[in-house]
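There's a structure below that I have some questions on.
Note that this complex is displayed minus one protein chain, with the remaining chains in position.
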Amino acid sequence: MFLLSKEAIEIEPLRRLFADARAGAVATFEGRVRNHNDGRPVLGLDYEAYEALAVEEAETIMKEATDRFGLYKACCVHRVGSLRVGDLAVWVGVSGAHRAEAFAACQYIIDAVKHRLPIWKRERYADGSVEWVNCQSGSRELSREHAH
Amino acid sequence: MFLLSKEAIEIEPLRRLFADARAGAVATFEGRVRNHNDGRPVLGLDYEAYEALAVEEAETIMKEATDRFGLYKACCVHRVGSLRVGDLAVWVGVSGAHRAEAFAACQYIIDAVKHRLPIWKRERYADGSVEWVNCQSGSRELSREHAH
Amino acid sequence: MAYQESKQVQIRYYAALREERGLPAETVTTFAGSLRELYLELRDKHGFRLGCERLRVAVNDRFGNWDDELADSDRVVFIPPVSGG
Partner (left out) sequence: MAYQESKQVQIRYYAALREERGLPAETVTTFAGSLRELYLELRDKHGFRLGCERLRVAVNDRFGNWDDELADSDRVVFIPPVSGG
């Protein structure tokens, strides 16, 4: 299950989806807006998504992870719109029988979500400037580490 | 931070401890009582802890993980007492700047908690029998995989 | 060379490309044969900074290849380097 959300992500209702008597392990990941990136103070950011393709590609990712790691359930919600420091940007939760598969699957999903979904992040900096992350043309920006 | 809890573990208050403007990544793990182990139907289980040593060893583990992975926060709560299928047995949460460290740290903590803390699990089976997991003397039991 | 009819295609722009174009979407009449030719034509016209090697492309809400043929009525999206998560 994958959702793009214009509203703040509520975790409790998501967690309730994971009640399953077979599941011994639930791994979750929260990506949050942090107050720094690449050494620059960040005030907030805006997410924009190419919705139709993002949802389809995300469902493909969820299915890959479910099949590969034998999950009982996999869920991901990604915010769009304007976020402030501390806000939840993305949530991933997976359940399985054992913990090794749950961790591996959760990491697989968040890595794929970051690399494959047509979603873009514009950072707002303390100095008033804004920048679409990864979209600069210079070599400095190409080599940056923007991962959470 | 490590706690042994005689009551059901509530996750929301734990999650609130992780509000931190620097934190881009929060990884969590929930170990739950599942309805099967080693092919046998499980009804529930009882956890018993050697409390003084469990708490001290757990604090050592949390510090190791915090130092090694540069965490902002690490927290683990482990249940003791009688649990039913679906109940939360252990919760681990960590926050850091980036996701790779958060996942690695969360996994490090749950692995160490399972292998190093003096805590014991007695499984109650559907056929009415009970068994202290890992404590059988035969070779079959030695080779079992009891991890979540 | 065979006679080529012009095609009408719909283009949507996201993120940095949307800002460079100053529009979220437009309908374009083109003789471009492939997605690559279409992008190069638009890049030439609007001065987009990023080259094809930094972008991906989607047609009718599926990922496509730059050398895929462009058809009349295609809905095309040029995808700048993503940064979700």
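Order of writing sets the chain letters: A, B and C. Residues in each chain are counted from 1.
The definition used in the following text is that contacts are C-beta pairs under 8 Å (C-beta built on N, C-alpha and C of every residue); 3 or more make two chains touch, one makes a residue touch a chain.
Quick caveat: nothing in here was measured; it's all calculated off a predicted structure.
Colleague: Name every shown chain in contact with the chain that has been left out of the document.
Modeller: Over the full assembly, the chain not pictured touches B.
Colleague: Pick out which of B:Ala23, B:Ala49 or B:Leu83 touches the chain that's been left out of the picture.
Modeller: The single option touching the absent chain is B:Ala49.
Colleague: Write down which of B:Met1, B:Leu17 or B:Cys135 is the residue touching the left-out chain.
Modeller: Per the contact definition at the top, the residue touching the missing chain is B:Cys135.
Colleague: Provide the residue numbers of chain B that touch the chain removed from this figure.
Modeller: 31, 47-50, 52-54, 56-57, 78, 89-90, 110, 113-122, 132-135, 137, 146-148
Just so we're on the same page, only the chains that are shown with their structure count from here on.
Colleague: Using mean C-alpha positions as chain centres, tell me how far chain A is from chain B in Å, no decimals.
Modeller: Roughly 25 Å separates the two chain centres.
Colleague: From the mean C-alpha coordinate of chain B to that of chain C, what's the distance rounded to whole Å?
Modeller: 51
Colleague: Would you mind pulling out the distance in Å between where the CA atoms of chain A average out and where those of chain C do?
Modeller: Roughly 27 Å separates the two chain centres.
Colleague: List, in ascending order, every residue of chain C touching at least 2 other chains.
Modeller: none
Colleague: Counting only residues that touch at least two other chains, what does the list for chain B look like?
Modeller: Residues of chain B never touch two or more of the other chains.
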